[in-house]
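Omission of a single protein chain aside, the complex is shown with its protein chains in their original locations.
Letters A, B and C mark the chains in the order given here, with residues in each chain numbered from 1 onward.
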Amino acid sequence: MKVLYFAWLRQRTGIGEEDISLPEGVQDVAGLIEWLKGRGPEFAEALADTSAIRIAVNQEFATLDTSLGGDEEVALFPPMTGG
Amino acid sequence: MKVLYFAWLRQRTGIGEEDISLPEGVQDVAGLIEWLKGRGPEFAEALADTSAIRIAVNQEFATLDTSLGGDEEVALFPPMTGG
Amino acid sequence: MSVRVQREDFDVGAEIAALTQGNMQIGGITSFVGLVRDMGGNTGSAAMTLEHYPGMTEKMLATIDAEANARWPLEASLIVHRYGRLEPGDQIVLVIAASPHRAAAFEACHFLIDWLKTKAPFWKLEETGDGDARWVEARGSDDAAAARWSANTGKEAAE
Partner (left out) sequence: MSVRVQREDFDVGAEIAALTQGNMQIGGITSFVGLVRDMGGNTGSAAMTLEHYPGMTEKMLATIDAEANARWPLEASLIVHRYGRLEPGDQIVLVIAASPHRAAAFEACHFLIDWLKTKAPFWKLEETGDGDARWVEARGSDDAAAARWSANTGKEAAE
């Protein structure tokens, strides 16, 4: 699956986009975020407050309990500030 | 005083602008309109329904009971349809 | 704060640029352009001629513009209204309101055109297509739109 990070999530994780395999036991976005937090302090810090994070799965808005099968494009980003 | 007519009031009276002296006994716009109606059938017809007429005195909106002294610019016209 | 009454057409982009350039406090610009609609149906052309009351028109537009600036925190505003003969698709009127805040820009612009419709001395003579013409009648919906702003001080949009 593809994981994308934008704005300060991109800066704090140091990653814009990465390809990963769905980790064992991960069934939804919440599980993916928990798994990502275990990858290192920069991830743990960036993803600490999920209330500050917006989620898109396959370019549609999603929530923590949105299911993941492994072939999705998951994006994590802060609330939008365009316009 | 100057009297101006716009839109169908101009067409029906056949006059765009005229200079008249304040007729004797006329003290307000209602009196002026009554006096104008006596000038001929085209005026009587054009001014028959005062509810369909808007009034300006010295380029400010006015009403039938607005006083006239004789040196005003009085305009008579239908409701506006610009914009 | 500026108003113009003219026979000539106007260029919306150029007007916005001239009105707002160099002002770094503006966050949003709302503009409205009114066009001659083809109400024609089978009557062919729906060209029209706009008559106005020179002198009073400018005065009323300036009054309406001042009222908008008193109600909303505007950095710039403009009303341009044409007169003379216009054809379907032609631009009739342009209203622009620029503010630090977008809600104020929207409300002020909407207010300007709503008030202008019922308070500025313009009259439309519509060609009926058979060589004849009729004076367009004022619409109750325009009165209602204008009245909506009477009790509204606009302060809610100032943030």
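Quick note on the criterion: contacts are C-beta pairs under 8 Å (C-beta built on N, C-alpha and C of every residue); 3 or more make two chains touch, one makes a residue touch a chain.
Predicted, not measured: the structure shown is a model, and the values here were computed from it.
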Displayed chains that the missing one touches are A, C
Looking beyond the chains shown, say which of A:S21, A:S51 or A:T81 touches the absent one. A:T81
In the full complex, which of C:V3, C:M60 or C:A105 touches the chain missing from this view? C:A105
Against the chain that's been left off, what residues of chain A make contact? List them. 4, 6-8, 10, 56, 59-61, 75, 77-83
Had the left-out chain been drawn, it would touch chain C at residues 11-14, 16, 20-35, 37-38, 88-89, 100, 102-103, 105-106, 109-110, 113, 141, 145, 159
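Heads up, the rule we're going with is that only the chains that are shown with their structure count from here on.
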Among all other chains, pick the one whose mean CA position is farthest from the mean CA position of chain C. A
With chain centres taken as the means of their Cα atoms, state the distance from chain A to chain C in Å. 48
